[in-house]
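Below is the structure I would like to discuss, written out as structure tokens.
Up next is subunit A:
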Amino acid sequence: MMVNQFLLIAALLFSLGVYGLLVRRNVVMVLLAVELMLNAVNINLVAFEAALRSSMAVGQIFSLFVITVAAAEVGIGLAIVLLIFRNRQSANVDDFDLMKY
Partner candidate 1 sequence: MKYDIDYLAIAPELVLIVSLLGVLALDLVLPRRLKYFTGAVAVVGLTLAAIPLILLAVADGPISMFDGSYVVDDFALVLKGLFVVSGYIVLIMSVGYIESDRYYQGEYYFLILSSILGSVVMASARDLIILFIGLELTTAPLFMLAGWRKGDLRSNEASLKYFILGVLSTAIMLWGMSMLFGATGSIQFADIASAVADLQGSATMGPLITLGVIFVMVGFGFKVSAVPFHFWAPDTYEGAPIPVTAYLSVSSKAAGFVAMFVFVYLAVPSMVSVWGPAIWIMAALSMTVANLAALRQTNIVRLLAYSSISQAGFMLVPFAAAAVSGGTSLAAGLEATVVYLVIYSLMNLGAFAVVILGVKRVGSAVIDEWAGLGRLDPRLGVLASIFFFSLAGIPPLAGWYAKFKMFTSAIQSGGTWAYVLAGIAAVNTVIAFAYYAKVAKAVWFDEAPEDTRIEVEAPAGSLVLVLSLAAIVTVVMGVLPNIPDFFGEATRTLLAITGS
Partner candidate 2 sequence: MNWFENGGALSLIIFLPLAAALGLMLIPKEKEELIKQLALAVSVVTFALSLVVAFGFDLGAADKYQFDTSLAWISAIGANYHIGVDGISLPLLVLSTFIMVLAIIYSWDHWEEPRNPRGFLVLMLILGAGMNGTFVALDLVLFFIFFEVVLLPMYFMIGIWGDKSMRKIPGFTREVPTRLYASIKFFLFTLFGSAFMLLGFLAIYFRAGEVADRTFDIPTLAALGASGAFSPAVWSIGGLVFGALFLGFAVKVPMWPFHTWLPDAHTAAPTVGSVLLAAILLKLGSYGFIRIALPILPDSARDWAPAIAILAVIGIIYGSLACLAQSDMKRLIAFSSVGHMGFVMLGIATLTDVGINAAIIGMVAHGLITGLLFFLAGSMSHRYHTREMGRLGGNQTLMPKMGAILSFTAMASLGLPGLAGFWGEFMALLGAFNPLTGLSSGLFRTVMVIGAIGTVLTAGYLLWMLQKVNLGEPGEEWVGHEFHDVDRFEMAAWVPLMILIVVIGVYPKIVLGASNDAVVSLVQTAFDSGATAARGVLGG
């Protein structure tokens, strides 16, 4: 097994995440896309760790932090979704352009 195998998957996930982020109208869907991107990073980190085998498994540690932070972000994101949904009765991001220029 080569690291690149995993990196390719990660790159694909990351790019798909970006795609999703750019096209999805629903905020929750956008959040899903973000999760894809963060997960791609995790795959990177773990794959590198598998190749490096550092003494403290730094890559895995890093990925644990990323997972935790991602979870927190989801929490925050959903809270924001709830907040705006209550005010606007919509979770579509392109409904939100009160402020521009």
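Quick note on selection: all candidates are chains of the complex that A comes from, given by their letters.
Brief remarks follow.
Convention: contacts are C-beta pairs under 8 Å (C-beta built on N, C-alpha and C of every residue); 3 or more make two chains touch, one makes a residue touch a chain; residues count from 1.
What you are looking at is a predicted structure, and each value in this text was computed from that prediction instead of being measured.
All listed chains 1 or 2 share the complex with subunit A, though the touching one is 1. Interface of subunit A with candidate 1 (complex): residues 3, 7, 14, 17-18, 21, 27, 30, 34, 37-38, 40-41, 44-45, 47-48, 51-52, 54, 58-59, 61-62, 65-66, 69, 72-73, 76-77, 79-80, 83-84, 87-88, 93, 96-101.
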